[in-house]
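In this view, the complex is presented without one of its protein chains, the others remaining in place.
So that you can tell them apart, the chains are marked A and B in the order they are listed, and the count of residues begins at 1 in each.
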Amino acid sequence: MENKNRDKVLEVKNLKTYFFTEDGIVKAVDGVDFEVYQGETLGLVGESGCGKSVTAFSILKLLDYPGKTVEGQILFKEDDLLKKSEEQMRKIRGKEIAMIFQEPMTSLNPVFTIGFQIAESLKVHYKMSNLEARKKVIELLEKVGIPIPEQRVDEYPHQLSGGMRQRAMIAMALACDPVLLIADEPTTSLDVTIQAQILELMKTLLKQFNSSLIMITHDLGVIAEIADRIAVMYAGKIVEYTDTRSIFFSPLHPYTFGLLTSIPRLDMEMEKLESIPGVVPDPLHFPEGCKFHPRCGFATERCRKEEPSLLEIENGHIVRCWQVDRVREEAKKIAFTRRLAVVE
Amino acid sequence: MLSYIIRRLLILPLILLGVTFLIFCLFSLLSPMERLATYVNNPSVLKNPQAAQRLIDKYHLDDPFPAGYIHWLKSLLKLDLGWSATANQPVWEAIMQRLPATMELVLYSIIPVILVGIWLGVISAVHHNDLLDQTIRVTAIIGWSLPTFIFGLLILFIFYGILGWLPPGRLSTWAQYIVYTSESFKHFTHFITIDALLNGRLDIFWDALKHLIAPIITLSYISWAYLLRITRSSMLETLRKDYIRTARAKGVDEKTVIYQHARKNALIPVVTVAGMMIIGMLGGVVITETVFTYPGLGFWAASSAQQLDYGSVIGFALLFAFIMVIGNLIVDISYALIDPRVRLE
Partner (left out) sequence: MNRIIRKLLNNTASLIGLLLLLVFILIAVFAPYLAPPLFPDPYQIPRMSWDVEPQPPGFPMSDDMRFVYESLGKPITRDKAIFGTAQGGYDIFYGLIWGTRTAFRIGIITVTLSMLIGVILGSLSAYFGGWLDELLMRITDIFLSIPFLVAAMVLTTILGRGLDKVMIALVAFGWMGYARVIRGSILSTKEEVYVMAAKALGVKDFRIIAFHLLPNTIFPVLVQASMNIGSMVVTAAALSFLGVGAPLGYADWGQMVSFARNWIIGSPGKAGEYWYAVFFPGIFIVLFVLSWNLVGDTLRDILDPRLRGEL
């Protein structure tokens, strides 16, 4: 792939993050590998609870209390973040790696003005004075498309609509020109038209800033528009990892397949919206064998006993499944046009 | 916001009127004769039925409900609260004379409530589940279960009975002599500690302070135990909020995260509780002053209650109810001022 020639910004190797709760160990992230190249967008996709956010928090080392990264490497510009001290991490957070959170409602501090909150990272990392920071903040707000930024700087989060708040979050994340941006479901809590606007904005800004992006979502529809490559996660592990085209045109994992057939489409009359049957397994009691087998239409006896490992099936197309060939056949049978429309 | 404050201010007289009505109802449980006793400074009058009846009519003590209440209200407005047999002076004068002592005690007690309660609460939350946190928590729950009068007696027992450090009362005899009889000692505020400083009498200041420490601790420990607990859980809850992670993700250092981002949010609900606690100390005044024979309103009210001096007790209740209503109003308004979500409504 063309990416191979570019600089790797981030490389995550065998990342394992567990939560040591009273009821047992929750293996939220259990051996995840992926890499992000300069200027590209990696999509991290999966249902709720599969460990996407925990992966992101592991990278920034911002895990909640019983959580701990027990194994692995997170190479950022070839340095292992896991070996860095809290002090060193602080210099990276917000400056080199910035994050946009799932809930713009709760991710902004209600008692500070948005101007203060955006300016904070400028003051922390560039030691800017209040006045300088304010000018820069107004500039940023303008860039993310917030009208009358001179007035908005002094407003509190509750005075802004959800979409505006998420724009402010984006401005906050981009304040210090980060090398890598992690966006954790930035549009999930917004309504559809605003979602589209925010995605559009992110696309434009990415080009402008030439940052890399890890886009986390459970919605393949969102990711199709923005990602270069996609990693599909299930129950703490990556199950399929390849470029966006391949995911949409020739998925090789039954889970991806299921996700694809359940994308809600506005532009096409759907015969039937199949969602994946069954529920996400309880992280304290994962099934034996392939963790997807209770919900998988392709499951065989082997799937119930042995867990498949991640294998490169085709050039750059990595899958964790015993029944790749059968899935490929099935995928071909399904009309292409549907998925094509998603990509184009 | 402004409309909220205006609404609250408009309701205020209504609540105050309601309070006077409630207290009047309590007062009405007494027979006219007993009520009359609260107005006369010479008990022998009560022995003469004609004279007593004249006075009952004069004070409208036998009037049916609305008229009786209105006459009573009128006398309240004239600050005529009757005669305090316990203090041997009019109730209003008795109140005004004792108010500074109680105010001095209560105002000083606010300091440890705020400092210890909030400060330890934050520390306890930051050191979540450490030994320090556990110790603070256990001390707080035991303190919370210790009734004021027992705690006060315990303090008196240890710090006066055994150690002889913190004597009861408000001043030692020698200091009393100077403060109350000497011409040269000027009263500016009627807070003895402050007046002593203003008069340049460090010895009196020290004496007054020694008498104040034990009552202050007794009056405030429940409040700070409770406040500590509230601050701690509010702080813990806040530290789990998404915006705290946002702040950390910006590279803000832990100190700023805790003491700026978290504390400011966590203290919003605490303000209300702190206000309630400070107001709640009013009830504790009666017991604390009684334990330490501290000559304030509470001590006087308790003595009056024992001697069935109804007028004094009613006057005391009225005063404390008024202070409480106004205190609550101040707390509510300051709560609204602190939280931008409410302020900008």
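Simple rule for what comes next: contacts are C-beta pairs under 8 Å (C-beta built on N, C-alpha and C of every residue); 3 or more make two chains touch, one makes a residue touch a chain.
In this text the structure is predicted, and so the values were computed from the model without any measurement.
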**Asked** Of the chains that are displayed, which are in contact with the missing one across the whole complex?
**Response** B
**Prompt:** Out of B:36, B:61, B:196 or B:291, which is the one that touches the chain we can't see?
**Reply:** B:291
**Prompt:** Who touches the missing chain here, B:157, B:174 or B:206?
**Reply:** B:157
**Candidate in contact with the missing chain, chosen from B:107, B:202, B:308 or B:330** = B:308
**Fill in**
Where chain B meets the left-out chain, the residues are 14-15, 18-19, 21-23, 26-27, 29-30, 137, 140-142, 144-150, 153-154, 156-157, 160-162, 164, 229, 232-233, 236-237, 279-280, 282-284, 286-287, 290-291, 301-302, 304-306, 308, 310, 313-314, 316-317, 320-321, 324-325, 328
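In this text, only the chains that are shown with their structure count from here on.
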**Fill in**
Between the Cα centroids of chain A and chain B the separation in whole angstrom comes to 55
**In the complex, chain B residues that touch chain A** = 240-243, 245-254, 261, 264-265, 268, 339-341, 344
**Request:** Sort out for me which residues of chain A touch chain B in the complex.
**Result:** 57, 60, 62, 64, 86, 90-95, 98-99, 101-103, 106-112, 117, 120-121, 124-125, 156, 158-159, 169, 172
